[in-house]
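Got a structure for you, written out below as structure tokens; questions coming shortly.
Complex shown without one protein chain; remaining protein chains in place.
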Amino acid sequence: MTELRIDANLVAETNAQQAEYLAQDYDMLAGQLARRNIDINAITERAMAFEVAVPSWGTGTGGTRFARFPGLAEPRNIFEKLQDCAVINQLTRCTREVSPHFPWDRVDDFSELRQYADNLGLGFTCVNSNTFQDQPGQQHSYKYGSLTNTSQAAREQAIAHNIECIQWGQTLGAKALTVWVGDGSNHPGQQHFQHALERYLDSMRKIYAALPDDWQVFIEHKMFEPAFYSTVIQDWGTNVLCAMELGDKAKSLVDLGHHAPNVNIEMIVSRLIQFKKLAGFHFNDSKYGDDDLDSGSLHPYQQFLIFNELVDAEYRKQEGFAPCYMLDQSHNVTDPIESLMNSAEEVQRSYVKALLVDREALYAAQADNDALQASRLLKAAFNTDVGPILAMARSRQNGAIDPVQTYRAANYRAAIAADRPSSGVSGSGIV
Amino acid sequence: MTELRIDANLVAETNAQQAEYLAQDYDMLAGQLARRNIDINAITERAMAFEVAVPSWGTGTGGTRFARFPGLAEPRNIFEKLQDCAVINQLTRCTREVSPHFPWDRVDDFSELRQYADNLGLGFTCVNSNTFQDQPGQQHSYKYGSLTNTSQAAREQAIAHNIECIQWGQTLGAKALTVWVGDGSNHPGQQHFQHALERYLDSMRKIYAALPDDWQVFIEHKMFEPAFYSTVIQDWGTNVLCAMELGDKAKSLVDLGHHAPNVNIEMIVSRLIQFKKLAGFHFNDSKYGDDDLDSGSLHPYQQFLIFNELVDAEYRKQEGFAPCYMLDQSHNVTDPIESLMNSAEEVQRSYVKALLVDREALYAAQADNDALQASRLLKAAFNTDVGPILAMARSRQNGAIDPVQTYRAANYRAAIAADRPSSGVSGSGIV
Amino acid sequence: MTELRIDANLVAETNAQQAEYLAQDYDMLAGQLARRNIDINAITERAMAFEVAVPSWGTGTGGTRFARFPGLAEPRNIFEKLQDCAVINQLTRCTREVSPHFPWDRVDDFSELRQYADNLGLGFTCVNSNTFQDQPGQQHSYKYGSLTNTSQAAREQAIAHNIECIQWGQTLGAKALTVWVGDGSNHPGQQHFQHALERYLDSMRKIYAALPDDWQVFIEHKMFEPAFYSTVIQDWGTNVLCAMELGDKAKSLVDLGHHAPNVNIEMIVSRLIQFKKLAGFHFNDSKYGDDDLDSGSLHPYQQFLIFNELVDAEYRKQEGFAPCYMLDQSHNVTDPIESLMNSAEEVQRSYVKALLVDREALYAAQADNDALQASRLLKAAFNTDVGPILAMARSRQNGAIDPVQTYRAANYRAAIAADRPSSGVSGSGIV
Partner (left out) sequence: MTELRIDANLVAETNAQQAEYLAQDYDMLAGQLARRNIDINAITERAMAFEVAVPSWGTGTGGTRFARFPGLAEPRNIFEKLQDCAVINQLTRCTREVSPHFPWDRVDDFSELRQYADNLGLGFTCVNSNTFQDQPGQQHSYKYGSLTNTSQAAREQAIAHNIECIQWGQTLGAKALTVWVGDGSNHPGQQHFQHALERYLDSMRKIYAALPDDWQVFIEHKMFEPAFYSTVIQDWGTNVLCAMELGDKAKSLVDLGHHAPNVNIEMIVSRLIQFKKLAGFHFNDSKYGDDDLDSGSLHPYQQFLIFNELVDAEYRKQEGFAPCYMLDQSHNVTDPIESLMNSAEEVQRSYVKALLVDREALYAAQADNDALQASRLLKAAFNTDVGPILAMARSRQNGAIDPVQTYRAANYRAAIAADRPSSGVSGSGIV
């Protein structure tokens, strides 16, 4: 039986206070949707089935190159991170999976870790390797690159780490490895673009060869940071070409903050779907670069338009379409648990709104070049307040009608603060 | 009595079909808002009082430097543009004012024009001068600039045109002149930045001196286009400094598409409010540059955040706060009337949502540095579906519950097509 | 024998005035380069062999959606455009080829046109189709797209036009077709991204099938304009995927102004080289979007870094590397002949500087991760004033040591103005 981190009675009580209004709002919305020939309960069931994974590193307070300002009772290791993930899932009921990051989350006994997660009602999804930092005692430095390093020894060390990540991930029950490298250059001329990418592909072929039959490898591109002139997998173009070079088990992961200014991300998503290479997402929001802000906090309509592509692919039964959804955020000024709960809901909100789009009417407007009507059909879905559906989906699964409010009522951080004295060092591994 | 362009019976009939559902939705929303201590009727009254002006040039089909694809029954002169504006206002009931552009909208008898507008239930707001094009028979070319031209004669010609715009505007009942110039440079060195701005200020001082006592002049900045290396009023910084140099009657106009990528526009709005220099807006939406897309069609949350600043200034009774709201869009692939109706509603929607923000709770969250709660308070307002309020505001003023649907039912373009044979030339003056 | 548009005696005389100083400067530079183990004459010979094509449409004054300000004695048809191209090539000696644009440059007798060009010492390279404008009498409009239009009839019309462009180009001696379409959308939802690209690929397959054995088709991507929400070939990623779908004769063309802000274009060039898909270039410069400014006028170091990739590929004898170089600029405030001459020289300057890079030393610095030294090696080449090499290359081929100065001395426009009365309409076809 799943161990609950927040008192189930508290959840039930706070829900009880809101249940009547929720029922009213839900009924009203049911009526409105019925007029549009939409069965609210079918939508709610899809909302209940929706999942977005939580990144283990997101449970710690993030920072920038300038500073990190620690929060109260931060988790100090993967076990404590899982505790916090369990809170998030208990209240939101849409984050059953955790995406671990190695070596930050390395333990001696991965079977024990899996069992620990299972007791909390959690599982593991895509594992992440780390060759963008040097670890204590590491033989070869990644200062000048990892999978693209001009030193063969450094590359082999990085390859070996990725392969051990796969092995650890197998024990944890994961099915994919996400590879993001910080390799690139800060000066024109520093790196030979083509030779670097050739080395990258050579390294990746070795990692690819180590994939179990039912595993995939996800390539993550990023425009800049930590390298500020060039990045080896700088955009989705290089990403997809590499995925094609490697084979069917290689796919391209989209992090919403890793693109050039003004880029139409929903179109990139469509292209990756079309060419059968969409791995999935690292959801977050951003205004300037890889800001890692809370998902949907700045551009909720863009997030909706991305889900419009995803739901459209589902609707069309696009071959090979099975993306993984993960959050990837840095919480510098908020309680990470609150931000992750809120963000999971925002992602789910976009999904549910996208389900409301009248697709056949949209296809008809597209066929007629009725741009205004097409635009209005999307807005009709987006403008619908689906809050009651999300709340009902949680309520029906014993989650919280209002996760943040319930979390605050539970006073979780204060309760565990004594058990988690501050080390001053982030458990997230960043900064 | 106001001449109606769309049959009032048609409006009444289409409204009648929707009235029952609207009443239901409005009542349910009233209940939800009441829980949040918000009186829906007070909000609806503010929605009814809300106005956004229509640009006369927006009624024609727009184009790009590559092509313009004409639409059916485009207006060929200011009288026909006013007819279309009357349709927009009849159905939306929030666009009583028209912003004219000279010399495109020049007529021999401006009193007659004002009367014509009045008969249609319309009035005039800010007049726009045009010194970015050469007119037939014009003595001095603006190829190398207008108010900043190195030729004194060219500058004086441009000044004189602005002054005549003021005079025409007085007859029309307007109270402000908006000055946007295309002056700038395409090559480093082409223009001496400081000397050019000094010439601009000299020219503007002469225009400023010609302002009637109750008039204002609005300076519009723009990052680029038609000049592609430098623009004389390139951003809000230069804009506000010029407005300060000129005096209290000079203010800074914000066009949402005239900024650098990633810029926080709502913050610029706040700064202009704080320094008592916000003239108002040219509303539109954009992804790349001055795309002049339909307002709120891409970034509805950004538009909401801008109105959050505006409503906050109202709430705080910020001294001297009285901005003018105008649309400024280019409709290349839609019926301009449909786009303008839809956009007016989208701007109104943002305003109404911003009215729902719990400001005292927001101030409290800000004081507590409760970033997540502050963010959620804004989202609580944004996520509310205020469609019933907007529809009711229209309905109570004999507008259309669904303006686009009613407009389509009226078959307006087809009905007037015979009266407006295509000239192949845009009545908008652009391209 | 080639007909000269500028009096050969005038060229000889102006050259004679500068020859002595040029000889001195050239000798001094020879000595400096000899210290770096570079044979200046070998470099000069490569400069003499360098070619960049002139776009026929570039000879007319350009404009923006706001206005076009005509210049003196603009060419009114392809024959007059060729006259101007002949001036450019006579003085610069590096622009022997012209890239025509149809239907703007359509004539009844293409053999006669080819002969006319030949008499002027000119030939034809890549032909450009135009399905972004409607032509008088055209049956189906491209308002809602051409190769991606939802109407099969419109698509077939666009396909047929591309095929006729190939046929005309064959007569002219060209070997490639460049396809740029304005297809895209201004509203979310207007176009189904995947279906639109599928239609594009279907259309392109038919054009591809019509290619003669020794022809290629070049796909040109562009981020935005004339569509402002999405563009069907929005970036190099979609471009290269389409080129791969089509086959070996399809390649990806890079226009320097068609990318997102901050994008590392030299890296894209490297990627296209690596994947054997680099078609060539439309050279120009830009600050904001597709500004079409004079090549190298704003970012000369970026242009050098691009040529660093190109020369490196030559040096490494990269398989299948044979890019086409073309200018593509809009001259709004300069004499197009002057801008094109100057830009051709700037492109050639970047090429020659890139030839000076000590590649073996660079490879060694890259192998050693000596970023500063690598950066300095590039700068050592870039900082070299190769002006004497460029001037000598022209002088040795009877071009002008200083093309702009000689052109001004020739008073070309004034001499032909009587023969070219202004029509008020651009011969460039744009605006």
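Brief remarks on what is shown
Going in written order, the chains are labelled A, B and C, and every chain counts its residues from 1.
We take it that a residue touches a chain if its C-beta (ideal position, glycine included) is under 8 Å from a C-beta of that chain, and two chains touch if they have at least 3 such contacts.
Quantities reported herein were computed from a predicted structural model and do not represent experimental measurements.
Only one residue from B:T44, B:T125 or B:S185 touches the chain missing from this view: B:S185. Touch with the chain that is not drawn comes from one residue among B:A260, B:A322 or B:A417, which is B:A260. Touch with the hidden chain on the side of subunit A covers residues 62-67, 69, 132-134, 141-144, 182, 185-188, 190, 223-226, 228-229, 261, 286-289, 291-294, 297-298, 332-334, 430-431.
For subunit B, the residues touching the chain absent from view are 143-144, 150, 185-195, 197-198, 223-224, 229-230, 234-238, 240-241, 259-264, 266-268, 270-271, 273-275, 301, 305, 308-309, 312, 362-363, 365-369, 371-372, 374-375, 377-378. Residues of subunit C that touch the chain left out of view are 21, 24-25, 28, 31-32, 35, 261-262, 264, 287-288, 294, 297-301, 333-335, 338-339, 342, 369, 371-373, 375-376, 379, 382-385, 387, 404.
The rule is simple: only the chains that are shown with their structure count from here on.
Residue numbering at the subunit A/subunit B interface overlaps substantially, since over half of the positions present are found in both copies.
Inter-chain centre distance (subunit A to subunit B, centres taken as mean C-alpha positions): 39 Å.
The multi-chain contact residues of subunit B, meaning those touching 2 or more other chains, are 261, 287-288, 294, 297-298, 333-334.
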